[in-house]
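Every protein chain but one is kept in place in this view of the complex.
Chain IDs A and B follow the sequence of writing; residue 1 opens each chain.
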Amino acid sequence: MTTTVLPRVTYINVKHGVASWLLTKDHKRIGIMYMIVVSFAFLLGGLFAAGVRIELTTPQGDFVSSDTYNRLFTMHGIFMVFFVLVPVVPAILGNFVMPLMIGAKDVAFPKLNLMSWYVFVIGFCFTLYALVSGGVDTGWTFYTPYSSNASNTNVLPVGIGIFITGFSSILTGLNFMVTIHRMRAPGLTWFRLPLFVWAIYATSLVMILATPVIAITVGMMALERALGFGIFDPRLGGDPVLFQHLFWFYSHPAVYIMILPPMGIISEVIACFSRKNVFGYSFVAFSSLAIAIFGFLVWAHHLFVAGISPYSAMVFSFLSFAVAIPSAVKVFNWTATLYQGAIWWKAPMMWVFGFMGLFLIGGLTGIFLASLGLDIHLHDTYFVVAHFHYIMVGGAIMGFFAGLHFWWPKMTGRMFSDSMATLAALLVFVGFNLTFFPQFILGYLGMPRRYHAYSEEFQVLNVLSSAGASILGVGYALIASYLLYSLFRGAPAGANPWLATGLEWTTQSPPLPENFAVQPVVNEGAYEYSKREIKVA
Amino acid sequence: MLEGIPLFPEQASNLAPEVDNLYFGITAITAFFAILVVVLIIVFAIKYRDKTGQKVGAPITGSIPLEVGWSIIPFIISMGIFVWATIVFFHLVRAPEQTLEIYSTGKRWMWRFQHLDGASEINTLHVPLGRPVKVIFTSEDVLHSLFIPAFRVKADAIPGRYSSIWFTATKTGEYHLFCTEYCGTKHSGMIGTVTVMEPGDYQSWLSGGGGMSMASRGEQLFQQLGCVGCHLDNGSGRGPALAGKYGMQETLANGTTVTVDDTYIRESILTPQMKLVAGYGPVMPTFQGLVNEEGVMSLIEYIKTLPPAGQAAAPAQAQVTP
Partner (left out) sequence: MPNGVGAHADAHGHGHAHHPALQHHFETLEQQHEASTLGMWVFLVTEVMFFGGLLMAYLLYRVWYPEAWSEGSLELDILLGGFNTVVLIGSSLTMALAVRSAQTGMHKATVRWLILTIILGLTFLVVKAFEYEHKWALNHIPGPNFQFEGPHARQVEIFLSLYFGLTGLHALHMVVGVSILGVITWMAHKKRFSPEWSTPVELSGLYWHFVDIVWIFLFPLLYLVDRAGQGGG
């Protein structure tokens, strides 16, 4: 019988006051603090996207000026990529549940963890400063020489902001990696780890190896802009394409920083709501590592039309096909996990179904772009825009919401309305498809990205897309409303409302300040649902 | 309502059908897998639904044969796609030997096209039907990208380098031309029209263009800038003779060899000390600032038309338009 009242002492009420949060070393509180900042960034990024979609309902470019439009999509990209997608799962859910899942009292370096949050906030402030002082119009990719010489917007503060934020990411990855190596509960061997922990481990690897490169690349761009150093400057014989190589050496693996942790969430939620082992546990675990490693070898597929030699294009195309295989393996394993399960249709599972549909489309359209002959036509068109939104929003954000709904009772101790959450999942799924599916067609028709005004024949599809975006907006607003309601009025959840396996469900909800009353000991695999007697509530 | 929505771009070049077949092929394969997985998910989700949340699933942990199967089969299929797509790609990037060359420069926010015999145009491009055309271009400022959707061709314009696209137009008409690499304020205004004309119409259009041919403009520049003073035809000048050098290998002072192509000639005009031809001193000044990208292209065109030493006729003279 689970408890139906909230526990007396929790990490939330153990201390009071703003200072107790700002000086906390508790990974759970730090996770919550990330959630607040990231939600704010998500709101800002969403508003910019709304501006873009309103502008694109008419072909003429009459809602805002072209300079404003360029700032809108640039700021949308910057906030969403660096301040939402990269931190959303690792820094929020990873921070909150990963130490719980491995039975640790905290991450290995709690002070460093807090420092990472501050570093993140400082980077965020620089970017906000750039925003209020006029914004940036380089696109989130900062391609030189436009960013270093031509743009007369506030590139420097954003560059500094991203440089600083990078360190937050590096330090978080370092912290997680050491935590997973050194802080596991007795008996929790590598192959008993929940797959979310595997995913976080693979993500940390990418964060540690790739993020320093973007930091130094943006740094070089900033030096060039501020002091006139000439590293990418074609007037000196420098190579603007080198910037693209270095930029994508980070930014392609960064896609895996965004998508690997949600993949881990999907494994957790599917196992729980199918009441089964994840099919092919070790294949799913190793596919995370394979994706992380292969992910480093495919960056130049962003440069197929940027004048790289046809032979290196061939190699990068081949490797891009290769990296698709471990992702496909994951999808097949998740599908197989459903087979002969006892599938409980609860809200987190609905988000997983949404994820599967969207990630499938996102992943498969990646095949189009990896194909050299097609990429020439599709590069820098709306096809690309649609593809990466399917991966990053359809995949990463849907996955995040699956995880948020799954662990919300653990984080807050309260339940949310299951029917509202299911409705929200449906709205987001429908709205998302309506927004982005037409963009595939637009892309093949040849509509380029980042266009303020466009030819009239593209209008119908753009209007469809904007209509979908408004449904998507309603969906996100609905989530915010019922979760906020649940925060104050939700029914107490009890320690394990989903009857899930996993150490995080063995402690009270919300957890104790140091997580567990007694040091947990593990003696079985992560998803032994079928061995388990499920108690009748 | 539906007929108002375009779903597919026009096919107006020899390359378009190849690219489109690839597109349909990949669409068919991926749609098959997408539908397969979605149907399985829906069937499983309904068939194995448990409304109570109290039951447990079957104790299945995995299957090696299945894992191997669904790793290898997609890999083989994707390798098939890879080979097909790469073949199409090489058709797209390898222009045939004999092409009609058109030079172009992109700068914020316009495309300027320069036909060999002198006609030049801004944001419009006229090409003849049924003849392979190669557009060679660079950028004067930031990155741009030249994209003609109806032809399925695209390449980035990079300052300091030459890029090219080629196509054979197969249908007369007017088609879009877009800049697809973000370049600032009027990026979406850096667009134009490609007009495909019957070869006869094209010829009469060209003759209406007037102006000097690129090669003669190049020759004029060659005189004006004083190149002629050092690059003597007989090779006795302070600079190497240029006649007949285009497309040849040249040995450099540091012992390496280089092919005399557009890029090398451009470098030699703008940064002459970089790759000196063996046997010549570093005496040539840079012409950076004295000649613009179009001037450089004209000079290249002039050098191309110079006959190998020993042949008398100077085609550059012969090509001057009336």
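Convention: contacts are C-beta pairs under 8 Å (C-beta built on N, C-alpha and C of every residue); 3 or more make two chains touch, one makes a residue touch a chain.
It should be emphasised that the depicted structure is a prediction, and the values quoted were computed from it without experimental measurement.
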Touch partners, limited to displayed chains, of the chain removed from view: A, B
Which residue of A:Met177, A:Leu427 or A:Ala500 touches the chain not shown here: A:Met177
Touching residues (missing chain, whole complex) on chain B: 254, 271, 273-274, 282
Touching residues (missing chain, whole complex) on chain A: 3, 7-9, 104-110, 112, 170, 174-175, 177-179, 181-183, 208-213, 215-217, 220, 223-224, 227-231, 233, 235-239, 242, 245-246, 249, 495, 508, 512-514, 516-519
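By our rule, only the chains that are shown with their structure count from here on.
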Computed distance of Cα centres, chain B from chain A, in Å: 36
Chain A to chain B touching residues, read off their complex: 61, 66-67, 70, 137-139, 143, 145-146, 149-151, 234-235, 237, 239-241, 274-277, 279-283, 305-307, 310, 313-314, 317-318, 321-322, 324-325, 328-329, 331-333, 335-336, 338-346, 353, 356-357, 360-361, 364-365, 367-368, 370-374, 376-377, 379-381, 441, 444-446, 448-455, 457-458, 460-461, 498-499, 529-532, 534, 536-537
Chain B residues within the chain A interface of the complex: 4-9, 18-19, 22-23, 26-27, 29-30, 33-34, 37-38, 40-41, 44-45, 48-63, 66-67, 70-71, 74-75, 78-79, 81-82, 84-94, 108, 141-143, 145, 147, 149-150, 152-156, 158-161, 163, 176, 178-189, 271, 274
